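Every protein chain except one is present and positioned as in the full complex.
Moving on to subunit A:
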Amino acid sequence: MTLDVATVDMTARIGSLTLPNPLMTASGCAAAGRELHQFFDVGELGAVVTKSVMTAPRSGRDTPRMAETDSGMLNSIGLQGPGIDAFVEKDLAWLREVGARAVVSIAGSSVQEFRDLAARLADEPGVAAIEVNISCPNVANRGLVFACEPTSAASVVAAVRAVLPPTIPLLAKLSPDVTDIVEIAAACVSAGADGLTMINTLLGISIDVDRMRPRLAGLTGGLSGPAVRPVAVRCIWQVQAAMLAGRLPTVPIVGVGGVRTGLDALELVLAGACAVQVGTVAFHDPSAPLRVRDELAKAVQERGFSSFMDAVGHAHRVLATAEGTR
């Protein structure tokens, strides 16, 4: 069956947040939406997830801060940004103006900074959700981020949850560079996370074999792109399986990692994601976020689902049925 325009119900629900569709930009891959708005109306997305903002303006790291790898890229931007005040004044105001739902990503170098940023945003109109970036590999203590340790992850989540009104969902963005992601997920959920975003980039190094030295000025960078998608699917799968087994309370999972087509997005959805973020592929194809939305809708409909939410986690049910009949 081929369909030009899918008619399936694509409404996505993330806790108390209802979105017209599950497609979001991924933090750090869309700035604050303004540049992509030249190519499509960002208000048509489920949400725009903004680049992680910190308290003060940041210059970012030395250059080169990007290296293309096979089906992926490394970046070591270092959270370059204008700081929270300029973000609220310019970027958040603009997103409100064009009618986009803003999921604001915040990053802190301390629990206190996370709390202050969240408090600053708590009363701002137009914040659909907060995503805490506890897993950026490009800040100090690289590779030893909050999301690598359950107690640290939980302390950030609890501090942010305490200053946010219950109407604003809190998503914790997790790193795949951990021994047991279920343990970190459980710590975040018990500390009050309303949802989990998986995954952030993986820490990597690329070496220029002609110059025989690392290609990034900052040496290490975060790996993203299609190369990491199986890792994202695995993380979502493991956490969703643990939720189904009752090893942690069930909360929504927002999937991110290497999605470039609707079928890529569907993989994350079938593993348990009830929303999908599109990241690195936007560098390749600025129209990708909306294209993936439409391709996903078509793929969901072609598989006989009457609504998008019915497809969430479906691969677990298929497996359970298969095992039950064995």
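Points to keep in mind about this one:
FYI, a residue touches a chain if its C-beta (ideal position, glycine included) is under 8 Å from a C-beta of that chain, and two chains touch if they have at least 3 such contacts; residues count from 1.
The rule is short, and it goes like this: contacts and distances are computed from a predicted model.
Missing chain, UniProt protein name, picked from "Dihydroorotate dehydrogenase electron transfer subunit", "Copper chaperone PCu(A)C", "Aspartyl/glutamyl-tRNA(Asn/Gln) amidotransferase subunit B" or "Glutamate transporter permease": "Dihydroorotate dehydrogenase electron transfer subunit". Touch with the chain that is not drawn comes from one residue among A:A6, A:L19, A:M73 or A:V88, which is A:M73.
Among A:N21, A:T280 or A:Q301, only A:T280 touches the chain left out of the display. Across A:G60, A:G126 or A:G192, the residue that sits in touch with the chain not pictured is A:G60. In the full complex, subunit A makes contact with the omitted chain through residues 28-31, 35-41, 51, 54-66, 68, 70-73, 75, 77-78, 80-81, 83, 109, 139-140, 211, 217, 225-226, 280-288, 291.
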